[in-house]
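What follows is a set of notes on a single structure, which appears directly below.
All protein chains of the complex are present and in place, except for one that has been dropped.
Let's turn to chain A:
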Amino acid sequence: MKFNIDGLPIVFPYDRIYPEQYSYMCDLKRTLDAQGHGVLEMPSGTGKTVSLLSLIVSYQRHSPHPRKLIYCSRTVPEIEKALSELQRLMKYRISQAETPEERAKEEGFMGLGLTSRKNLCLHPEVSKEKKGKVVDARCRDLTNSAVCERGRADPGSVPLCDWHEKLGEKEPGNLIPPGIYTLAEVLQYGRDEGVCPYFTIRRMMPFVDVIIYSFHYLLDPKVAEQVSKEFSKDSIVVFDEAHNIDNVCLESLSIDLTRPMLDSAARSVVKLTEKIEEIKETDASKLQDEYAKLVEGLQETNNDGPDEDAFITNPVLPDDLLKEAVPGNIRKAEHFVAFLKRLVEYLKTRMRVLHVVAETPLSFLQHLKDITYIERRPLRFCAERLQSLVRTLELSKLDEHSALQKVASFATLVATYEKGFLLILEPFETETATVPNPIFHFTCLDPSLAIKPVFERFSSVVITSGTISPLDMYPKMLQFTPVIQESYPMTLTRNCFLPLVITRGSDQVAVSSRFEVRNDPAVVRNFGSILIEYSKIVPDGIVAFFPSYLYMESIVAAWNDMGILNEVWKNKLIFVETPDANETSIALENYRRACNNGRGAVMLSVARGKVSEGIDFDHNYGRAVIMFGVPYQYTQSRILRARLEYLRDAYRIRESEFLAFDAMRTAAQCVGRVLRGKTDWGLMVFADKRYARADKRAKLPRWMNQYITETASNLSTDMAIVLSKLFMRQISQNPNENQTGSRTRGRGTNASR
């Protein structure tokens, strides 16, 4: 299908288009034309990705200076999905091309996805490693420039990676024929040609039209510096599934240190010292060279090595990087190691404190100076200096030094930033614990810090997701001015989901997860009866979300005592999410199986957990989702409190406002798991009396809100059951005939299935 938006010819790979897709594309185009930023919310499963790609590719094709598209998604499966959607689009575009030149042009279009070495490695031994970090380190051992040079000069002296070597034989910029490749296809290509898929992608990145990778490659300064620095200013950046983007930003600038990590760092320091001694005896000139270089300035050393050398890059954002020479007192390798040793010892002593400490970076530095005479300036160069030292010493097995790397990053960050950060030392894990297990949090409180360079560098940044209401919160938190800020309703030929708010049990006792009443037997029982009733009337899978692990544990224990679980067992199997990823994935697998063979299952999981974020419960895997309580964050957490305080002081966002926003976006995210397309259907049950309040509901995404009727917003359990039964009978009537929804089969999120 071809059509025009304001003179821009669009090629859309399907015969029909939903109205919301059209207006989404119009708004997107306006954003791009204005060279500004945008926040767009469109429900998942309505073909958001395809509209986005189809518009942007058309835009690239139409403009004389194509702007590169940087598409960021959250998980590997999502990246893969976006890639196959792009592939489909390009296939369609090629088939629609009118002249041979156009056709050739379309065929020359390149799109690649990037993921970690662990997912892309072909080396027989390295790829067997389980931890991503170990794979990275071993890969670097085999591929860094020093090793390569030595290996090439004297074959056989050092092990090299054949796949990486093969790549060198190819013409740079033409490592892979043009086209769109999914990650699996790049892997296959690598296998066939005997080249390394990871470096193929990395080296092709300047030449492609579309690159799809995860948030971190753009937001985390440690990685972004290596991967994303070559992109030109007019690139179009899209963050998909961006409802948690503020948390990603915070994480990328926060560091937690623990006692074992410090111990390991201390060991690394000792090893470094030994190595330096050894080098001094064998090859003293090397250290001398390094010293000379450092005197001239560190920047040049940074630039000449190829990118894959970087063991640790500066964790600081590029704008804050100091462009000057490393201070004298850490230029000499021995001095630097001694400096590190002092720092680690200092941190260790800090950890011995048995009460909670919260301080600003400034006061920390002051204290550090008083005790150890470490100044702020050398501290700022810690990470870079360590990087240079590691390169000089040609260390291998770098993963062993990851703790030291963390400490160095910590030192650099703490000395660079004064505002928006806080140091919190928590000696005990929980309130009641008696054995100290200290954690030193260096937390970033301001999400706008990490994303600021992105907004500054790129002219168009689009933030989009199925659930990013209320929209005005994001510009406020991330400190940018959007050109377009829009939420789209969902066009449905049938009501394929039914949101219900249960405020009280059948006995008219209000249900709520408020702290004061959450363990009240009446509330627990009423929550239980909601689960029992729904397990009776909902076919196949039900997903139930709790606000926290702690609450889930206590309530499930109470249900067991009350015999509620036994009742549920009669109708469905019960699976529970645990913090352990392996256990959870086994539980999920069995849950799916139970949903497929008709036994039916209930998945008890936690809002903000793994299940609530990355797992789709489409079709029979989730016919109903029950949200027990409002998923507020744990407000006693010191980090959260510090963050709230900061938001209040810096951006005038009230604590309650932020908490409610955060809770509702999590709730929307959880219940949104159940609906992944227009053929899908499901119930969304909000079980808490607080959901009845209009101010809470107003924070839900518009497409969800528009279907919450007055009648359905204040129900007791029995009334909700009646409505649900009715809904399910109606929705079960012949879903596939004459429904516009049926068109979505094999498209959008379903396409890759």
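Heads up, the rule we're going with is that a contact is a pair of C-beta atoms (placed from the backbone, for glycine too) under 8 Å apart; a residue touches a chain by one contact, two chains touch by 3 or more; residues count from 1.
By our rule, contacts and distances are computed from a predicted model.
J.: UniProt names the one chain left off this complex as which of "Ribosome biogenesis protein NOP53", "General transcription and DNA repair factor IIH", "Proteasome subunit beta" or "WD repeat-containing protein 92"?
T.: Of the names offered in "Ribosome biogenesis protein NOP53", "General transcription and DNA repair factor IIH", "Proteasome subunit beta" or "WD repeat-containing protein 92", the absent chain's UniProt record gives "General transcription and DNA repair factor IIH".
J.: Specify the residue from the set A:Arg494, A:Arg514, A:Lys610 or A:Arg693 that touches the hidden chain.
T.: Residue touching the absent chain, from the options given: A:Arg494.
J.: Which of these touches the unseen chain: A:Arg191, A:Arg599 or A:Arg654?
T.: Counting the whole complex, the residue in contact with the absent chain is A:Arg599.
J.: On chain A, what residues meet the omitted chain?
T.: 494-495, 536-540, 570-572, 595-600, 619-620, 623, 709-711, 715, 719, 722-723, 725-733, 735
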